[in-house]
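As you look at this complex, bear in mind that one protein chain is not there, while each of the others sits in place.
Lettered A, B and C in written order, each chain numbered from 1.
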């Protein structure tokens, strides 16, 4: 049996850190001990009407305590994430993990690295930034309200873009890079598809390697159901078609491996 | 609009008072104020997979505080009642009520009355006994472990029967009546069908009126779906067939009105 | 305020929200919870030419996200219905739709004829109840039989006729087309899906009738699919139902092609559902700046 397990975890603490954005620390038995930045967990609701897991990235990993931090958005009324947001300290929650591959930190060690996060793609970049030994520049994009930005600032330089211009550069993460005339050798990024597309194009233009974390609807979370595929540029060695499983082969892909 | 409402209530307290038997006090806005002994409430789970209400009789009604007491059995693992048993003070629970007709206390005022309860049919007899002004004899039947018996004792005479003979008469409620040579003018009863059948036969033999509280699987709880019918001896004035709705025409019926 | 009224075969409903037959009695019980004046229409429990006792109990059982029922069309018969239930509903400013059941074609026609001069707005013919041995679903699973009974009923009907379709078929479009060919003015779908639950500890069926009809949120994806298919197969309007418990659910059916929707099992879970669906749909239209609900009918292709 492998390192992936499903276990019942206990909520250590939960707080609302922005409009509809929650931060939850969970006590795990084994998941935190085996986890890497860029990986995710499947979080299960306690509602027998809502059966599929909610994939949530690891925002922070405290291996010593065996604890994980998840930062997530409540997407609407009567959703699974709304249910999670109601749990207080001591409540129990089933997690499956750690899942996926995570960011290849070794590819960036000692280099100049952009850690780019957009919206709810910001959280996974925090642990990635913490564990990376490199010249780190976090470039974070928000619609309006900022969250987690101060925690990034403890780990390196931070550049902010907001759509409404209320903080940092008005615009998106690419605008922030241009406005600050930033340069890097490697990119790690997570965020909405249009953002990833722009970053992929930028990396190609600059000729630098770029790893992006993808999102897709999931069922099993472990590579068995083929629910969560993305299109690969080459025939994939596992699927033997142009498909890669986001949950197992990803969620982090070299930007040139996948179609966006 | 009527006195029946669906409202979100708050758990005041909950305790386990026997093996798998729980007692819960709930703060209501209006339900307790309108409730009578022998009525019940539909209790809803918070699980989107378990949609139908759980009908639970009112064990005590505190009109002043607007509070209700429910005493219920957890029927198994992964059941709705198991979910209820996990709720602590402050938790919220949806109730629809008050439902059904209740015991006709006026028919028993000042008379010699048996208040008979068997198993999980014991709880509704408590409020009935409390509100009744009469010569009251509670006759309570249990498998083995007693519950609520001391609270009945505060309101009148109590006779106990246990199947295993661990307390009171060994046998059922009818055995307890015989052993103690009890006599009454009126009977109010709630319990499993075989017990109700025996009580109905006894009442017929003695020529005394007897009201029994029936149980049936329910959906709407208010008389609309026709899910919960029992057979009536005469053509019923509402249904125009030999069926009465337990949730609306009952749960309390004159024993001669219904087939058992 | 966006326009909420819809037209079903010439009958104008103030809004598209109706009740599903058999889940709302004839409205009396739920009138303690919702103001019937706010509903597009009340659809009554199925009524036959004579009183029917229905099936033995247990008649209902819970399933994951839904329920099974095998009421077996208990009803007091058309005479009592005309004397008691129609006058009750007439007090309200809502449309009255009577659901009709029977064992033979003659039974159906007898009830339909009896209703010809009653103040009811539409008739819904239940040829899809899975819980009775005769009649019911036998007509609803065979396109020829469905077309034939539709034609017969239409001969006697003074009001527009809604044929209620069963989902227990290979091809729902074939059934909808048969109803349309037979002259149906409207089709409504879905009735319940036949299911079974076994009590493993007692080694018996959970329902006395062995099988029952499944309804509730669990069946919604099947219902939405069938409404979409039928909307693309016939020209007559569709009343969509099956698992609607919120305005969002109702809008799925409208966007799939339903002109009106019915709330059934959800009434049992929350007796205020019908009103909440009306309010929620209005709020959605306002928020999305849709002037007229009719613009959303079948908008997802």
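The rule is short, and it goes like this: contacts are C-beta pairs under 8 Å (C-beta built on N, C-alpha and C of every residue); 3 or more make two chains touch, one makes a residue touch a chain.
Please read all numbers here as calculations on a predicted model, not as lab measurements.
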| item | value |
| --- | --- |
| Chains shown that the absent chain touches, full complex | A, B, C |
| Option from A:71, A:229 or A:258 whose C-beta touches the chain left out | A:229 |
| Selected residue (touches chain absent from view) among C:87, C:119 or C:221 | C:221 |
| Residue, one of A:111, A:170 or A:242, that touches the chain absent here | A:242 |
| Residues of subunit A (touch criterion as defined above) contacting the omitted chain | 1-2, 4-6, 44, 48-53, 96, 216-230, 238-243, 248 |
| Footprint left on subunit B by the chain that the document does not show | 48-49, 78 |
| Touching residues on subunit C - with respect to the absent chain | 63-66, 68, 141, 168-171, 193-198, 200, 203-205, 210-212, 214, 216-222, 224-225, 228, 243, 248, 251-252, 255-256, 284, 299-300 |
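In this text, only the chains that are shown with their structure count from here on.
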| item | value |
| --- | --- |
| Leader among chain pairs (count of C-beta contacts) | B-C |
| Most remote chain, CA-based centroid, reference being subunit A | B |
| Approximate Å spacing (C-alpha centroids) for the pair subunit A, subunit B | 54 |
| Shared interface positions of subunit B, touching two or more other chains | 48-50 |
| Residue numbers of subunit C (touch at least two other chains) | 64-65, 217 |
